[in-house]
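The other protein chains are all here in position, but one chain of the complex has been omitted.
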Amino acid sequence: MPTLRTEAVSKEFGGVQALKGVTISLPAGSTLGLIGPNGSGKTTLLNIIAGLEKPTSGAVMLGETRIDHLPANAIVKLGVAKTHQIPRPFAEMTTRENVSVAVMYGRRRIKDTKRSLNEADRLLSLLGMDARRDLPASSLTVQEKKRLELARALATGADVILLDEVFAGLSSDELRDSIQLFRKIRGEVGFSALIVEHVMGAVLTLAERVVVLEEGAKIAEGTPDEVVHNEAVIRAYLGFEENDSPG
Amino acid sequence: MVALAVILSDLLFGIMLGCVFAVVAHGLNLIWGVVKVVNIAHGEFIMLGAYGAYFLNVFGGFNPLLSAVVDGALGIFVGYAFYFSFLHRELRGKERITLRSEMVTLVSTFGLSLFMSNLAVVAFTGDFVGINWSPGTVALGFLELPLGALYVTILAVLIISTSVVFLDRTYIGNAIKAYSQDITATQLVGANPTKVASLATALGFSITMAGGALLTVWIPTGINPYMGALYAPISFVIVVLGGPGKMLGSLLGGLTLGVVIDVLQAFVPVSLAYAVAFLLLIPVLLFRPEGIVK
Partner (left out) sequence: MRIAGLGVTFFGLLALMLLLLILPFAFPFSTSVIVINLLFYTALAYSINFITGMTGYVSFGHVVFLGIGAYALGASADVYGLDPVLGVLLGAALGLVFALMIGLVTLRFRGVYFAISTVVIALAALNIVLELPQLGGSQGIILNLGFQPYSWYYTIWGIVLFEMLITYYINRGKLGLGIRAIKSDEDAARSVGVNVSALKLYLFGLSGLFAGAGGAVFAWTTSGVFPYETFSLNFSLQMLAMIIIGGVGTALGPILGAVVVYLPSYYFLTVAIGTQLIIIGFAVVVIALFIPEGIVGTLKRRSASLRELLE
């Protein structure tokens, strides 16, 4: 399981500097939180790692391999998978078919249909979605669709998973359940996780280290405890989102 | 001096041809830009406008310029009918058109195109007809310009510039612009999205059918049920060249196409000139998907 790093990644969109030389490191098996106000560049960084966008300068390294010039599907095959912030299930397919696609085309390249369906079923039951497996994905609730996103990312056989706001928009009960579920999955399947959140709660609970972005630049990095007491972070957050006070 | 005259006349005819193309494509551009739907049957409505001009001439003695006005008025009704039968179901209550809806309209208007062109064969026969109208020529230095073509050129520029002013300066024009950005934004400016989209479609059809009438001045013997199969692709290329939804883009795209075709004709056979003009679409889509001018 290799370490994922971004090295001084910058991104410009038509004259606007969305990322300014951001360097982060996600060692094997660890959990890194990436937080910041809206528009701070979190999603852009995630998209660059996943190969959906190309950086203007800088590099993305997976172990010793440079991956920032590769197309998204090739990056998945190297073991890096990303969930979508707004779930994008294959609406016409059943839930287990959705997961099967990822099993077959992901890193493990399982060709056999039966085996891939079995693997899909295993993951769906791990996520508590057995009852949904033969329903069309379009009929799932938003929360279930988010779980399906996670199931598909796991199904690719990735050992680095990029989670784009999977904990957003949940009630406090749902959030507690989701955090528990995440811990349980981590216990059974080993992977490193980069958790991007706009709400800090889940990140501070789950992450070992946290990186804070503001206006495309890294303004702080440390343990959750260090970060919430960092003055720059408090200022950035109070300046933007009064409701999302840390903790 | 003679060579210069030839080049100049090629260029001038290219510009006039481009203006006719532009007005024919303009209705498509409006609909494409605002409701984000490409009407594959666009060419058939040009054909309808051309036959309108033909019958108005045969039975009422109208000249094509006058017929363009009648066609334009009829086009409003046709456009509303089209909106409510083909587009409304796909756009109603949506924030933006989905890829799926885009495909539905693509296929349904393709069926409409097949239906209309073949119905036209039954209704009008497959024969080529033309309108006998020529207002003479005007001498411009050493060039003799056909007056009819000149009128059409002026009208084309007038129609396109009026639509720019209309969209920029009127309340309803602004609502149409808002719709083209974001359907929900229409409500923010206090307008009903359905009213706005259907009006934009109706205006698009009005311009398309008027364009069909104006076209008859330039192709005096070429009105036939299958003419849409040529003018629709020409319109697609023009709109892509100019950038969908950019009103002046019709003019830019039309002129580019007209001049390319007319100038190339001096060197290669006419069908190759058209082939090159059609294929311009590909590099533009690859390298300048927003149109040739930003």
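For this structure, a couple of remarks:
When the chains are written out, they are named A and B in that same order, and each has its own residue count from 1.
Heads up, the rule we're going with is that a residue touches a chain if its C-beta (ideal position, glycine included) is under 8 Å from a C-beta of that chain, and two chains touch if they have at least 3 such contacts.
None of the values given here were measured: they were computed from a predicted structure.
From the set B:Ile7, B:Val69, B:Val189 or B:Ile282, the residue in touch with the chain omitted from the display is B:Ile282, counting the whole complex. Note that of B:Ser9, B:Asn118 or B:Thr194, the residue touching the chain absent from this view is B:Asn118. Within subunit B, the residues in touch with the undisplayed chain are 38, 40, 85-86, 89, 99, 102-104, 106-108, 110-116, 118-119, 121-122, 229-230, 232-233, 236-237, 240, 268-269, 271-272, 274-276, 278-279, 281-282, 285-286, 289.
Residue-level contact of subunit A with the missing chain is found at 50, 52, 71-74, 76-77, 81-82, 84, 88-94, 97, 100-102, 104-107, 111, 113, 116-117, 134, 152-153, 155-156.
Basically, only the chains that are shown with their structure count from here on.
Averaged Cα coordinates give subunit A a centre that lies 47 Å from the centre of subunit B.
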